[in-house]
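With one protein chain withheld, the remaining protein chains of the complex are depicted in position.
Labels for the chains are A and B, by order of writing; each one numbers its residues from 1.
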Amino acid sequence: MRRLKLPLVALLFPLALLMACSGNRSEGSSGQGDTLLFRHARNLTVVTYPDRMEVTMRNPWDTTGILGSYRLSTPIRNAAVFGSVHCALFHELGADDAVGGICDLEYINQPEYKEGVAKGRIANLGNSLQPNIEQIINLNPDALLPSPFENSGGLGRVERLGIPVIWCADYMESTPLARAEWIRFYGRLVGKAERADSIFDAVEKRYQDLCSKVRNTKSRPRLLPEMPWSGQWTLPGSGSSSAKLYADAGAEYLFAYLEGSGGIPLSTEKVVDKAVNADIWLIKHHGKLDRRQMVADTPLLANIKAPIWWCDTSVSFIYEETPFHPERLLESLITILHPELDVDATYNYFKLLTVED
Amino acid sequence: MNYKLKLLTVLLALLAVANVLWGSLDIPVRDVWHILCGGEVEDHPAWSIIVLQGRLPQMLTALLTGMALGTCGLLLQTAFRNPLAGPSILGIDSGANLGVAIVLLLLGGTASIGSLTIGGHLLVIVAAMAGALSIMSLLIILGRLLHSGVMLLITGVIISYVTGSIIQLLNYSATEQGVFSFVMWGMGNFASVGPERLPVFCILCVLGLLLALLLIKPLDALLLGDRYAENLGVRIGRVRQLLLLVTGLLTATTTAFCGPISFIGLAVPHLARLTLGTSSHRTLMPATMLIGANLALACNLLSTLPRDGSLIPISVITPLIGAPVVLHVMLGQNRNTGI
Partner (left out) sequence: MIELQHLTIGYGNRAVLTDINQTIPDGQMICLLGANGVGKSTLLRTLSGFIPPLSGKVLLQGRELSSLSLSELSRSVSVVLTERVEVPNMKVVDLVGMGRSPYTGFFGTLSSEDRDIVGKAIEMAGIASLAGRTTDTLSDGERQKAMLAKALAQQTQVILLDEPTAFLDFHAKANTLRLLSQLAHETGKSIFLSTHDVEMALRLSDILWIVLEGRILSGTTDSLTQDGTLKRFLEPFELSDLQTSHIQGS
């Protein structure tokens, strides 16, 4: 045995390195995997095996292309999570232990994570756009979970570290439920498949219940979203998740004719021309909103008479709570658009802007 | 010579009218005219606000900004004998940038002094003015101490670098929202002066332009050189201070209200020289003002070119015109010096 030990170690060492670097098991695919059936999500293909999964992500900007293809051993135990949204998600899944490092600490609202960083249990990886490479290497994570954006050119040096990069492209799905369904993928990453599935089932049911309630109503209030910045007003295109949400909430989205799945910039003139007909004006704003100031800055806005329902994103958890729970946002919108419906709402992200605010 | 100035004035009138008649929203010319005569258009109540409170102030803003920046460029190019001088050469607009950066990136858009809270665009304007005028005051004081044009230019360059790096630092630690607002502000925008703020803007610009006219005679003398100018009775020190005051005021005002607008200050004096074929400021200054206004109005019109309702930012259009002019000047220099 002793005589074999040295060559054995010599053989296993590079193999171990390979495994550590690529996270693969070098055995060939054995056994049948479970292909996850997605009911809404379209950009994801997931095949699970007992100890690993194979994931293919479609490129949301060029649907003929692939954003990434992975073979990962699961569950991951030590993830570098770049977005606060996904931190909130892992917390809900009960997978706090799987999070080894986080970025953009100032945007994280969960006290558990703040404490974790303070106590040194979770690594602070800095700014999500320029993460701290040394800390990442030190963390030696199983996977990186960043958000992709078009032409971001990848993560640069970080990608060359050989750590699996799982692009969190959930937000590029074109319907709210499709985005939320990614929870089933993330759940399987951290070994909480059942929990994830049951959460999503509840989300889906509630969402669809709400939709059918709305379908029975007659009125369709005309909705105007967002506000202009420096002469430009960016509005969600018809193919975007937001547009679908407005439709599901029983609104007539005044700019549903805009093609595209992202934000479309228009001149203030063009928007105001239609916006005079709005019944509801929906704004998400960082900090206090002052209607008089808005009009002082952009006089054309004086022409819009619709009441403003707004969300103060500097204090609200809307960005953490709603991506994987679109039903919360939906019920919030329905209470504004169709107050006559009783939807038993517990989430109210928007409130009416009054003069005293 | 006079006929050229007359032509430029006619062109100005045409462009001014065009900027009101056409915009990113298609309003029939007849209806625009109707609104200008005091009427309203049925079914489109928004149109009269768009024309009277949107396009009209925007046209005046572009006109005055073009005049102001072109004049600044002319004053600086003559005073420093540098054909590549522009309003940004002394770092006054960097001061404005820094003021706005502090407000948008650090303070998050609102500031309170005692019980007075200001926010929104008004705060941006105040901060930009404060920043620009501080730098201007600094330069005036240094101008008294240094007695050298070159040293003043170097100071301007240093100021630009220092403010630039402070802004980078603020950018790094700012929120996404803050960075976005700051970037959008940096694109330049003639629509940001509404009818309420227009009077203040007009007064400041006109004041600066009138003061600039006072400098016509000393500037002509300065063309010969400091020594000759002094011998002809020009108080070099006082002229330099007035020059700093005027460029400071005009740069501060335009940057504060419209954001940074590049290239107009640099290119317009050269266009004026090319058109007029003279170096005499008696005709060059009015020509610069007219061409500056025309150029700004043309850029404003071009920004509404896309028919789908979006806008091309001003900061994209001005370099497209400015760069060829600068290139032409540089090639002209090469020919003269044989480099």
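Here, a residue touches a chain if its C-beta (ideal position, glycine included) is under 8 Å from a C-beta of that chain, and two chains touch if they have at least 3 such contacts.
Only a predicted model underlies this, so the values are computations on that prediction, with no experimental measurement involved.
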| item | value |
| --- | --- |
| Contact set of the excluded chain (shown chains only) | B |
| Options B:Ile102, B:Ile216, B:Leu245 or B:Leu302, residue touching the unrepresented chain | B:Ile216 |
| From B:Thr9, B:Thr110, B:Asn171 or B:Thr278, residue that would touch the chain that is not displayed | B:Thr278 |
| Contacts of chain B with the absent chain, listed as residue ranges | 213, 216-217, 220-221, 223-225, 227-228, 230-235, 273, 277-280, 282, 336 |
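One rule holds in what follows: only the chains that are shown with their structure count from here on.
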| item | value |
| --- | --- |
| Intercentroid distance (Cα basis), chain B paired with chain A, Å | 42 |
| Chain A - residues contacting chain B, complex | 127, 229-232, 264-273, 275-276, 286-288, 290, 293-294, 296-300, 302-303, 313 |
| Complex contact set, residues of chain B against chain A | 23-25, 44-47, 49-50, 53-55, 57, 108-110, 119-122, 172, 175, 177, 180-181, 184-185, 187, 189, 191-192, 194-196, 259, 304, 308-311, 313 |
